[in-house]
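Comments concern the structure below.
A single protein chain has been removed from this complex, and every other one stays in its place.
For chain A:
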């Protein structure tokens, strides 16, 4: 298992020179991701907060080759890079092991990028796709996405006297990726950093497409104090809101099972995007019900695969 010391010794491949907000979860995800991946890595980033903040002239936070294409096609572009690399291997122009990582936020992954992601996974490119899921289009001003949780107020699903924020449940992208028969797919949370790091290592060791979905707390979009990002990540796990699990060679494993499950309100009401729900107990119950259904479904999948 990787220790903090191991990570520190690997050096920073995602380093200073970015301009993310204080308390941004996304940059911590990228830093851990790169520490686990190592320097022989090519990164393809979709348009989004992390692309914007990490590559502002004259700086770059990337100590590896970094390629930004458009909003909808990081997985497609990574497919091309990886295929070219395989051609080089075949012609014996290189024998170096290189990791290919594509990433995007939830807008660039769940919504506009799902077609290119699905295509890359189906074709079987040897690449890891990481989604940093902060639950809305934060870069353009907090518009709802298909990853936005039910009840969340965003600028295009504003909570008002009639409509109480977004009225649909979030899309379960991790399960959509599992349905692509991947050898490895997982969900991770920053509160459990070593779990995330070992998931990246596992995914990169697989020959074939892999996927990791990481919850990415956003102080601005979620509306909380910048010191609380890791605490909110933890609460998301401890309330079952964001199950930390993996799907490996056809088997499910829930990596973190909270001993004492905390009430969902502990997670919701630390964030301004849910504050209007304090007067909506029925809606909170509905959200709780769907969170628990997902959790129980995962438990069932875990036990039936044993």
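Simple rule for what comes next: contacts are C-beta pairs under 8 Å (C-beta built on N, C-alpha and C of every residue); 3 or more make two chains touch, one makes a residue touch a chain; residues count from 1.
Basically, contacts and distances are computed from a predicted model.
> Given the options "Pyruvate dehydrogenase E1 component beta subunit", "Signal recognition particle receptor FtsY", "Acyl carrier protein" or "2-oxoacid:acceptor oxidoreductase subunit alpha", which would UniProt use as the protein name of the unshown chain?
Going by UniProt, the chain not displayed is called "2-oxoacid:acceptor oxidoreductase subunit alpha".
> Taking the full complex into account, find the residue in A:7, A:70 or A:176 that is in contact with the omitted chain.
Touching the chain that is not displayed is residue A:70.
> Which listed residue (A:14, A:85 or A:137) would be found touching the missing chain in the intact complex?
Selected residue, touching the omitted chain: A:137.
> Taking the entire complex into account, which one of A:41, A:54, A:126 or A:157 touches the absent chain?
Touches the omitted chain: A:157.
> Name, in rising order, the residues on chain A that touch the hidden chain in the full complex.
Here the touching residues of chain A are 47, 68, 70-72, 107, 110-112, 114, 137, 139-141, 143-144, 146, 155-158, 160, 162-163.
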